[in-house]
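Only a portion of the chains appears, each positioned as in the full assembly.
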């Protein structure tokens, strides 16, 4: 690229900083572009001018580790709306069951969830955790992680609090059974797991 | 068994079955030179030795061999002997031609895609993690996305007593001989049967082995079958000259 113009070099430097996840030291830019230090300095000056604050959506920054592109603060609110939005893909059956167990029985341990569902529920628990619907709430006295639902869970289900959960008896196939909900879920789960 | 693993040793072709239709479509050998009966027999024998059925591979084999059978039979049928079939060398040539053109279309589309990938390669996209302040989900931005009743329904399912034991995963053994008997018996009672109607409620393994039984009957001249469109109904017709079938059977067993 030694024959490229300063403008073309500035374009290349912009592209490199766009791609790099971390700040790039001047020396690495010189090596990647195969130019002299003077040529690179000139290109950086040109780029700094084009990306001066207020001109574009991204700005050039010189930080501790080298050079980096960053977004202009003008986009902050829109960025939060676009990117900090919770992901809400449809729940799979396994996720819905796991979430129902945590919601109605909380706090509840992972082994209990597995016993009620009759299958190990690791991946459902993990996904629900990543999506911020459930969180760890300490450990049971046997050392198992216990879970509860989060404020985001209430928000995404349109609940003003846990007392707002639909009445379990409405969906209960045998509402006449007087035993405790937890006990009955565990009993049904063990029947399911039996060969 | 993977379809590609079936090795053939025919007069005009030795190698994996996998390659056979490919070289026919690429015009490297003439379909007319290939003894397809031997291909099917080789596959059925191999299947019997293996004792188990990889459904995906079996479907692939069926699709390929059925295409070969259809094309070849049409290419060879002299129109004057079977006027009711209304299929002569002209139609056969058209059929094979259509298959070749279809193949070429995707071969050329593939080449175009390759060029496109090459052309697009210099455009690089950014793959950097989000800045820390955007990585945390903001509760304020959250809106209701789920119906709380979904949780109630899931809870109700979990409270239900388990349904009767599901045994569908236990594979029944299905013998080709038995399926041959079943199809022969059906064809003695009716000259035409609809595959889905007769076997649609059977499990997939039984259906697949029944298809092999049909291939065997086709090879012996005891039955023909047709399917007008992909995934359409399969109609099976018995051939009235049952003696032909007997002879073929006797020949194979001798």
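Residue numbering begins at 1 within each chain, and the chains themselves are lettered A and B in the order written.
We take it that contacts are C-beta pairs under 8 Å (C-beta built on N, C-alpha and C of every residue); 3 or more make two chains touch, one makes a residue touch a chain.
Model, not experiment: these values are computed from the prediction.
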{"item": "Subunit counts for every protein chain kind in the full complex", "value": "A x2, B x1"}
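The working rule: only the chains that are shown with their structure count from here on.
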{"item": "Length of the line joining the C-alpha centres of chain A and chain B, rounded to whole Å", "value": "42"}
{"item": "Sites on chain A touched by chain B in the complex", "value": "15, 18-21, 79-81, 83-86, 88, 91, 93, 96-97, 99-101, 103-104, 116-117, 132, 151-152, 155-159, 164-168, 170-174, 184-185, 188-189, 191-192, 194"}
{"item": "In the complex with chain A, residue positions of chain B that touch it", "value": "124, 126-130, 134-139, 141-162"}
